[in-house]
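Note that one protein chain is taken out, while the other chains of the complex remain in position.
Residue numbering begins at 1 within each chain, and the chains themselves are lettered A, B, C, D, E, F and G in the order written.
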């Protein structure tokens, strides 16, 4: 693994043959690895080549070994604005967990009903780093950043339709968040958000 | 005035000579009129041609006659997320007032500090129609709509820089607002928002 | 239901299992709810979990209970520019109806043949709020707003091809409508338009 | 002149020295020419080099010779939706006139008040070709095309602000016009529209 | 038929039931009609309801009656830059033919090999109106317009990939054509181009 | 100050009168504040109202009090790809310093000459958080993230021309950085980047 | 073949019947040809009509004759940033090879791990022309151009997701490359890149 962190392989654009080769090499090297955006037709070859690997169908993630390391460093809290943002949030949470952080996940706390997020202040304030996944208006990360001092990693999701333009709308919202303490990763990039949060919350 | 409402003349793209002619005709017809987006070089000719007209330099609005009608119908509340959104908010408030509604304005209640908007619930809940002007992340209208039952007219402003793209970012945010009860007008269109709010809050 | 209005669940991005859970909870709470953008594979679980629910395949809407409340407040008129805009118009009309308003629908009155919309002035002028759904050039809402004093909620639709860009073209047209009294919701968002119209036409 | 039509020189991006040279050559060749988008600092050199040339400051056009030819072919009607669209409309009308067509201009007949365009049907129906210049929602060309059998050349203008995006909004509207019989030229391209109309209305 | 021209029904977004109704009404009215962008599942119902109708699978067009009228007016020449642009070109040619014009089609004459278009000057110069369909760089209409005096209707096609962006690239190219005498219709809108050309070439 | 951090006032869109008021209130409250994107005409009023304030003309920043607090927490390293990115980098560095972090700045280490950034690995590896400002291709943050384990906050700048599209190009590059450990703030938002870095490097 | 180079046929948008005709004509003319972006259903007809043709399923390329000519001129090096960029890189390499150049391919040398590309300097410096295919951040071509004196042809690929926007992000990155010596072809256009490289490396 580069610099002590797990490697990651982005599976979406790869052929099954190709993945077979990659997994085979990794099995030999015994290097902790995450496989992200795994297509259904790719799962079997990974689980076969890498005994002890674990597959999460919601996050579309294969982790090898399946067992994450003992948690160290600070807490990573992952927030999903709506329930449709859960796959991205789960990819973030699993990534941070497999990189060695303890994680907590909060769901369905979008800004249309403020009491929901305001009711979770306690756990938010325990976090050393927070990931917020939101689609459509993407307003939640800015609201959260205004409530806590931990840095917020915002992940726009492609949830929504029409003028959400595949995640462009929440991406722009998040880049323009009025509260400081928000930085943004690519649309649907739960992996990147979880990785960044794990780095921030790493033991010093 | 069309259908009993004041006419409006969009001044920005017109020559001074042209406006001179329009104002002259209106003076003769004694028809209540708003002049919007008035350039500095256009103010004098309007005030000369239309005795009793009033000019508001913040809203860049000339109203004729300067005195608004007696208020009727419900209350229009106008909200400015930041103080830089005040010119647009003021254009909305003056428009609604000159179309015959009572108005109240709230400023500097952006989502980065939720206590600010939560502290104004009382007045928001008195409104029959609410205008919310916001730039940058444009998140406030969706939050307000989640707190009240009155319809919210959202006005994206061109306040901000970079990925605000001249108001495109808050425009998209508002179109994707997660709370129902939000409809959107053009970027910086305080006039249109105030007009719409006045129609909604009109006596039935 | 939040503030006396029906709740709504956006079904498109949710798994069937997930919806099963949501519907089960709602059944217990007896809370009036609309399920929007329902996928075909989701219909059965909703109708099973919520006895008495009604499904409209054109609008892709499940309402529970299926029977709308007694109408109160003003009339909501829903206009579809072309017949291909009918699904969105129907979603708007059903939403307003289930929120308690009386509704009327007019179809196939696009601006390419003005006599069609001019022949419907009578019903348009009875409305307390008007929804206009249009794709392609999106010109109809501005024309309607010029003919009536009721506020117009414009819904761009994704009907069309090429430079319609999935509804972007009518969206921009509507935001730039020359007649005041037009506010815009997201592309294909019949639900949002119907909700807004119902709020405007609500009894005072 | 190419194929019997006047040449045109787009002046905006050229230096005064450069134009001096071009005008000098043309003076020698005695070739009928239009200079479009003339900057104020370029007018003098053109009028000096080309005796008998005429300058129109609204259209920013220099025609040489200043006197147009005897009209032949059919009538070109030029329509400006708002008064701010007049410079573009005038560029179109002067172009068609200098290419040898008779022209008529109608102004301030936007779709926000349909009676205005409906009151001009007679002259519209005399046209062999129609140019319609409109900014903001750009809805007028489609409405006109639905009322007449002559082909309509639509010119989007950069009039407006915000989501008009410098003419992009009316450009898209016009490309998506629901009535057939509309074709579109570049934003603010009155010259191109007038040229095309003159070709269509040319004697056969 | 509106103003003596054939009606057109855009079929793409309509249900089969819906088309059944429309076709039934038309059959009764005996009104010449074109059905454009017909989906495969819609063909049968149209041919059944409208005896004597003709279906062209390349252009995806159903014409009723199938026999076009006797040609009148000038010649319409339709040009396809590449062979992949032929479906759009064919839609244009059939439309013009069914509206009563004589047509000629030229294919595979893109600007990458100029000799090809230069070898067809004779037929191009016989045209009263020219339609040019081109995807990718969309350069052909401007080149053709520089070679002839007939007006050119340019149709961008969605042929291409990557930065062709579904036809946006040729659309912009055509709007910026350096030669005057080019006007543009929507991407892939062979129907609109053919209609416009038929109007231009109509008998005076 | 919210949550122990300095407040910030975005000055660009505010009138001098307005700022006078804000500064006056702050002077009374003795609350540590940063004034960002200060226009030249605004400097005097700030320095007058807030004795002891310091103005940095490159970063366009006024800090009050001018003296930053004693540094605590980890090191923040700020990197400017080109010398034209220095104003944004300086805004980031000053922000982090005034929020209480020690900072180091590296300039002119763009990817066109890799030896430059490779020669600075030692200082980069001392950082607890890194800010990288880059315009044009925006490639540097991804390269830096591949060399270190500290999290990288990427700031796209509006440096460049043409297809840099005012910072859009480096913004997209950074969102798509292939190395994990990169999160992005708004174009030219040195303040936001410095704030985020200060939060990450804060004492635990 | 035009000017001594092989012809190319872009197969994607063509029908099988159409290709049958083209291939038949070519077989008769014995003209060296590349068929690019071949769909699976098109392979058989090409191999049948053109005996001795060779099909490469990764590059989706059919070459006829299958045997490339003896190499002449300089070396073309083709670089794939990630393994998912290999199909595009292979299309480039095969094209250059069939146009008569010797080629070498390097893969999986993206900027997230600089040692990878730095370890290949020797072969890069032997090249007369270099093709670099990269998706996502598209940073590699600029880095390579900074390391060598050979001209670099950059090919953005559609590999990636979200804000990669189908290749738009790497396209913009490459156009803004800070190192001189980079020119760009269309997204996924391996054919065009290989052709250009072959021309550059041609014998003088």
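Just so we're on the same page, contacts are C-beta pairs under 8 Å (C-beta built on N, C-alpha and C of every residue); 3 or more make two chains touch, one makes a residue touch a chain.
Computed from a predicted model, the values in this text were never measured in an experiment.
Peer 1: Which of these, G:14, G:60 or G:195, touches the one chain of the complex that we don't see?
Peer 2: G:195
Peer 1: Return the single residue from F:21, F:71 or F:113 that touches the missing chain.
Peer 2: Here the residue in touch with the unshown chain is F:113.
Peer 1: In the complete assembly, which of G:53, G:106 or G:184 touches the absent chain?
Peer 2: G:184
Peer 1: May I ask which residue of E:78, E:177 or E:200 touches the chain that does not appear here?
Peer 2: In the full complex, the listed residue that touches the missing chain is E:177.
Peer 1: Footprint of the hidden chain on subunit G, which residues?
Peer 2: For subunit G, the residues touching the absent chain are 2-5, 8, 74, 128, 146, 148-151, 153, 171, 175-176, 180-187, 191-193, 195-196, 199-200, 202, 204.
Peer 1: To test your reading of the contact rule: which positions on subunit D touch the chain that is missing from view?
Peer 2: 2, 10, 12-14, 18, 37, 156, 158, 166-168, 171, 186-189
Peer 1: In the complete complex, which positions of subunit E touch the hidden chain?
Peer 2: Residues of subunit E in contact with the hidden chain: 81-82, 110-114, 118, 136-139, 142-143, 145-147, 160, 162-165, 168-170, 172-179.
Keep this in mind: only the chains that are shown with their structure count from here on.
Peer 1: Suppose you list every residue number at the subunit B-subunit C interface; are over half of them used by both chains (same) or under half (different)?
Peer 2: same
Peer 1: Higher C-beta contact count, D-E or C-E?
Peer 2: Pair with the higher count of C-beta contacts: D-E.
Peer 1: Distance from the CA centroid of subunit A to that of subunit G, rounded to the nearest Å?
Peer 2: 35
Peer 1: At what distance in angstrom does the C-alpha mean of subunit G lie from that of subunit C?
Peer 2: Centres of subunit C and subunit G (C-alpha means) sit 49 Å apart.
Peer 1: Of all the residues in subunit A, which ones touch at least 2 other chains?
Peer 2: In subunit A, residues 2, 113, 146, 162-164, 168, 171, 175-176, 186-187 touch at least two other chains, as defined above.
Peer 1: Can you tell me, using the touch rule above, whether these chains form a line, ring, star, complete graph or other shape?
Peer 2: other
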